[in-house]
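I have a structure I would like to understand better, so I am pasting it below and will then ask my questions one at a time.
All protein chains of the complex are present and in place, except for one that has been dropped.
Showing chain A:
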Amino acid sequence: MDAMEIFRRYFESQFEAIEESPAPPITKSPEIIDDGDREDGFDGFSSGSDISADEEEEEEEEQAVEIVHHDSTKKAPRPLMSKQEVRAFMSSKPPPSGEPTPSATKNSKSRSKDADSGDEKDEDEALNLKNDLALQRLLRESHLLGAGSSTLEATGAARLKALNLRIEALGGKREVEKQNTPMHIRKGIEEKKSMREKKRRREAKEAGIVLEKEVKERKIRKRVKGMGVVGEPGVGRWKNGGLVLSKRDVASITGGGEKRSGGGKGRKGGKRR
């Protein structure tokens, strides 16, 4: 039993029972509030605590009304907000509402990602490959798509042409060569074709359009054997007053022509690729 309880018993026997008042609100200075609330009969209690009698007398003399602000700001800790949440609220978009907190969504997202990350990756890979292929094709065949066509898919004659191009790229024969066109017409066609191609490239360059890479036809210099140019030897070449024979030349003299031509073909093919 503490001293307060003894005092309280004594007081209650003298006067009447004290009502239990609720605990005063949490403040910085409980002494000041106690002073205002209690009657003089209670002085004994407060003096039981650490306030000295002198201090109390002073305060009574002043009789000033103390205004105590109950400010809960200092008590409550500032809520912490994630950077994500801050950005979501302060961006120019309306903040997302009615959704779980960003941290929760992030967790669930990452969890689900872990579960099927493999599948997702594979799917992405496949999609990327598909898109790559489509882009390559488009670049190769874009010249077939006229200015008027709105879609990226070739139709009609352009589609057939694109198909021919693809077949050709895979090693098929050109359809044009099947026909038996007279020489002068064929030459005219070829000439016109190269002219058109040159024009297209020039215009694209001027307009700053990136075209597909030009496949340059390698000029195969046919060596006229025997008496082609006056002073030229039929085989090898003159250098510093001597006839220089390359390995190929030697092979052409010693070995069969088939072997040479076969090797030549192979090399040609390799370079083109």
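The rule is simple: a contact is a pair of C-beta atoms (placed from the backbone, for glycine too) under 8 Å apart; a residue touches a chain by one contact, two chains touch by 3 or more; residues count from 1.
We take it that contacts and distances are computed from a predicted model.
*Asks:* Write down which listed name, "Large ribosomal subunit protein uL23m", "Phosphatidylinositol-glycan biosynthesis class F protein", "Signal peptidase complex catalytic subunit SEC11" or "RNA 3'-terminal phosphate cyclase family protein", is the UniProt protein name of the chain that is not shown.
*Replies:* "RNA 3'-terminal phosphate cyclase family protein"
*Asks:* Thinking of the whole complex, not just what is shown, which of A:A3, A:A17, A:I67 or A:M90 touches the missing chain?
*Replies:* The missing chain is touched by A:M90.
*Asks:* Of A:M4, A:M81 or A:A169, which residue touches the hidden chain?
*Replies:* That would be A:M81, which touches the missing chain.
*Asks:* Go through chain A and note every residue touching the omitted chain.
*Replies:* Listed in rising order, the touching residues are 71-73, 75-79, 81, 86, 89-90, 92-95, 97-99.
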